[in-house]
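Only one protein chain is missing from this complex, and each of the others stays in its spot.
A and B are the chain letters, set down in written order, and residue numbers restart from 1 in every chain.
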Amino acid sequence: MNFSIILPETFLFLWAILIFVSDFFTKEEKKANLGYLSLLGILVSIFLLFSTGQGELFGKVYSSDALSQFFKMVFLLSSFLTISVSIDFSSKIQRHKGEFFALILVSTVGMMLLSSARELIFLYVSLELVTIPLYVLAAYLKPDPKSAEAGLKYMLLGAISSAILLYGISLIYGITGTTFLNEIKTRLIVDYLQIGPIGSGLFLSFIFFIAGFGFKLALVPFHMWAPDVYEGAPTPVTAFLSVGSKAAGLVAFLRVFFDSFLVYNFDWVTIMATLAALSMIIGNIVALLQTNIKRMLAYSSIAQVGYILVGMVAISERGVSSVAFYTLAYLFANIGAFVVAIAFELQTGSSEIKDYSGLSRTSPILSLMMMIFLLSLVGIPPLAGFVGKYFLFAAAVEKNLIWLVVIAVLTSVISLSYYVGVLKEMYFRKNEEQVKIRIPLGIRIALLICIIGVILIGLFPNPFLDFASQAALVFKY
Amino acid sequence: MIGLNHYLALSALLFCIGIFGVLTRRNAIGILMSIELLFNAVNINFVAFARFINPQEITGQIFTIFVITVAAAEAAVGLAIIILIYRQHKGVEVDRVNIMKW
Partner (left out) sequence: MENGILALVFYIFSGIIVGSGIMVVTLKNIFHSALFLVLCLFSVAGIYILLSAEFVAAVQVLIYVGAITVLMIFAIMLTAQLYSTSVRQSNEQVIPGIIIVVTLLVVTLVALSRTSWRVVSQGIEGQTTISIGKALLTTYVLPFEVVSLVLIAALIGAIIIARKE
């Protein structure tokens, strides 16, 4: 066995331990250095990711392929951006600053392992490695009761959704007698051909899977925890939750459905398409009513996952590659918008949209960046979000899911109005007392990466598309 | 003769009792205890399938051991958060904690 393929994760985990340990020897005022140290670790891990090959370990328990590499890049990027903003945000955290960075790294390791998991025990354990540090991170601002409440809600809902997912896993194990994803697929086919129909147990298992992943991805109607958690958690953690942990849930979802459930021809496309439509409609409409930018972005991210599902239900190579591509585009735009919100919150202590009034006068560059991120989330050309949505919708049209695409386009138009609401505050409302937002170094780095990402992917999508379509080749359709 | 279906029915019953607790308990520790019932229902399923479907490899039993371990980790973090909430609010009823609206 070639153990070098697991090196990026192993390295990053050891690095997290290093951060935990060196926290003991770091003076309180120098804790920011631990943040820069974590960034260095992520860079090395990215380097290792692209220098190690592909392959399988322990009889397909772990496999490193194009799909996992693509998503590992997404996780490492979102973790890099999150930590980079947290360095400046940590003035809000009174104690345990070093552990904050280390826990983000541990959660990232979990995401990377999850994207390589092709066996259900490993998939479940890595999923918990993703979420348990996140429960802690959500409750990190100890004196703030909102943060503790966010931690409690996230923990309870996370545990319930794990239990529901496990019930589904136990049923599929009972039906096939194995926990390896590829073997589940072959046994479903062989059993079906030789012995006859399996019965409604498989459908039940599928429903439990959908509910479990629905909670993790915050799909409507399993979304009710998301806005509270997103508002209460420390804002960098919210950014990480809205991108990193969603992408992690998504890749596990892709593996389970395309590797094992796809063979069985009950009408799962209709169910998933319905969930996608509900998420787009409810996410976008409720986002219209929000006055807090974190809650608005929470609902908008519910809707964004709905768009991603549109690509998934197309069940084609093109669909999956557009899912991967859009995730990357969404990463830069969404974290970018959160970074602007963090810079604003650090200076003013507020995340209410009405407090953004007149920001374009005092901080024109920051406002311009916010505009670009929000327009990319809507899908305005020539930004990354436009290309991403175009490919998602094209994949769905190819499979005659016209009604779904119509809903997606209409809700995108609705989404324009609340994103523009923020822009209107910044550009057209006067506010003499608006302060100039100071942008510290870590936030500056993060903003720069996000803005380059959004514009570069929008203007030159081809190399990223190639990478995404390689990732899509992992599955057979 | 007790067969697979008996165990599955027992597990389904326990799972539904757990869901009922999750839906109706106000106390966060009560919800956590109901979640433990859910995990146990799942584990009965796994062990029963290991016995009746997959007796050579007994993957189900191995899965159960992992589920129990993770449940312990989850309970530790959960109770820590509950104690934090208790310090702030002097109570752990989830509806009293609600300072944020939908």
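Here is the rule we go by: a contact is a pair of C-beta atoms (placed from the backbone, for glycine too) under 8 Å apart; a residue touches a chain by one contact, two chains touch by 3 or more.
Keep in mind that what you see is a predicted model, and the values were worked out from it rather than measured.
Student: List the residues of subunit A that touch the chain left out of this view.
Tutor: Output for subunit A: 13, 20, 57-59, 61-62, 94-96, 99, 102-103, 106, 109-110, 113, 119, 121-122, 125-126, 128-129, 132-133, 135-136, 139-140, 142-143, 151, 174-175, 177, 191, 195-204.
Student: Using the touch rule from the top, list residues of subunit B that touch the missing partner.
Tutor: For subunit B, the residues touching the absent chain are 1-10, 12-21, 23-27, 29-30, 32-34, 36-37, 40, 43-44, 47-48, 50-55, 57-59, 61-62, 64-66, 68-77, 79-84, 86-87, 91-93, 95.
Operating definition for what follows: only the chains that are shown with their structure count from here on.
Student: Measuring centre to centre with CA averages, how many angstrom lie between subunit A and subunit B?
Tutor: Using C-alpha averages as centres, the distance is 26 Å.
Student: Where on subunit B is subunit A touching in the complex?
Tutor: Those in contact with subunit A are residues 8, 15, 18, 22, 28, 31-32, 35, 38-39, 41-42, 45-46, 48-49, 53-54, 59-60, 62-63, 66-67, 70, 73-74, 77-78, 81-82, 84-85, 88-89, 94, 97-100, 102.
Student: Sort out for me which residues of subunit A touch subunit B in the complex.
Tutor: Residue list for subunit A touching subunit B: 120-121, 124-125, 128, 132, 135-136, 139, 142, 145-146, 148-149, 151-152, 155-156, 159-160, 162-164, 166-167, 169-171, 173-174, 177-179, 224, 227-228, 231-232.
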